[in-house]
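A single protein chain has been removed from this complex, and every other one stays in its place.
Take a look at subunit A:
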Amino acid sequence: MPLYYDDDQTMLAETASQFMGEEGSIKNQLRHWRDRNCKDGFGHGLWKQFAEMGFTGMLVDEDDGGLGMGQVEANIVLEEIGRNLTPSPFLSSSVLAATALKHGSNDVKGRWLPDLIAGEMVYAVAVDEGRKHRPERIACKAERSGNGFRLSGKKDFVVYGASSEMIVVAARTSGSDSDTDGVTLFAVPQDAAGMSHDSVRLVDSSMASHITFDGVELDGDAVIGEVDGGRDVLNAMLMAGRVGSAAEGVGVARGAMDMTVDYLKQRKQFGKVIGEFQALQHRASHLYSEVEIARAVTIKAAQLLDAGSEKADLMASVAKAKVAKVAGLAVREGVQMHGGIGMTDEYDIGLYMKRDRALQEFLGDQYYHAGRVAELSGY
């Protein structure tokens, strides 16, 4: 498969670009909700519009009422989300949770998918325990209790957790904390007794929860996939989420770069447009080169994932790590090249820096994923 968009994908990219550039713009969404101190951190109205556009269920199989598209298509939407810094539960709900739910029983799917597709509900995922992404270690416990399970433990960095009607929780049903086996995924409803959120605003104005499960009673039908066999589902979910967040990062990098290159063409100092200075030209061109590479590997990872290739896991980590490096460079160069006004809240470039910082941490930063590339390569 060639590494560029086919006609349908090109059309989707145009549609998503126009939609996100208008409805999802920084002014209409990020600043709008932030300046009103919105407790959700995103707009439910826009989420309904995502549903109308067909975005919410794009990864859901057609048999389950979705569009049956692939990661490449979801990434197209995510790149536009990144470019416009559009706050939205799309990545958590429509990529991560939707990927996990693919592995659920018909009952589980029937309970959760229609409201996701309709934009009526928002879902989150609870994987991390502690400050860094370490999904190899799952300590949060779900013990057998009657016909169901009793969930105890803590989860961190549950993005939009407090606004979500359901949370996909990775918990341990057997074995010890670092075992590969013995993990089970649960669809935990918002109103489950014993679940408490400590919801905090993050640097990028998004919201994330520290969640405590204090003996939360779950029915057996809350299980997604097989009991003790959740590692494969978790890995599939994480892979989709990593490739998806790489795509969002590419959008952040491109947005920051475009804004900066425009600025270099306008700002005058020493009687010249500063874009005439070779010191800045070379840095901008280096950045361009890196952004192109990051975008290429992200498309590659998405294609491999859609093709079910065994290389997808490695390339997902390559993409996540590469994009993290490059998006970090883009926002740092962006703020520096904007000079003093880059430090002001009035200009948008600082918002890119904040979003990039949050995205870096989500599902593993560049150090985690570079380490993973080494491990998967056998050293």
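The criterion applied here is as follows: a residue touches a chain if its C-beta (ideal position, glycine included) is under 8 Å from a C-beta of that chain, and two chains touch if they have at least 3 such contacts; residues count from 1.
Just so we're on the same page, contacts and distances are computed from a predicted model.
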Listed names "Phospholipid/cholesterol/gamma-HCH transport system permease protein", "Hydantoinase/oxoprolinase family protein", "Acyl-CoA dehydrogenase family protein" or "ABC transporter ATP-binding protein", matching UniProt entry of the absent chain = "Acyl-CoA dehydrogenase family protein"
Given the contact definition stated above, which residue among A:140, A:299, A:329 or A:363 touches the chain not shown here?
-> A:299
Of the residues listed, A:315, A:331 or A:353, which one is in contact with the missing chain?
-> A:315
For the chain that's not shown, point to the residue among A:3, A:307 or A:341 touching it.
-> A:3
Sole touch to the unshown chain from A:39, A:137 or A:282: residue A:282
Absent-chain interface residues of subunit A come out as 2-4, 261, 264-265, 272-273, 275-276, 278, 281-282, 284-286, 288-290, 292-294, 296-297, 299-301, 314-315, 318-319, 321-322, 325, 366-367, 369-371, 373-374, 377-379
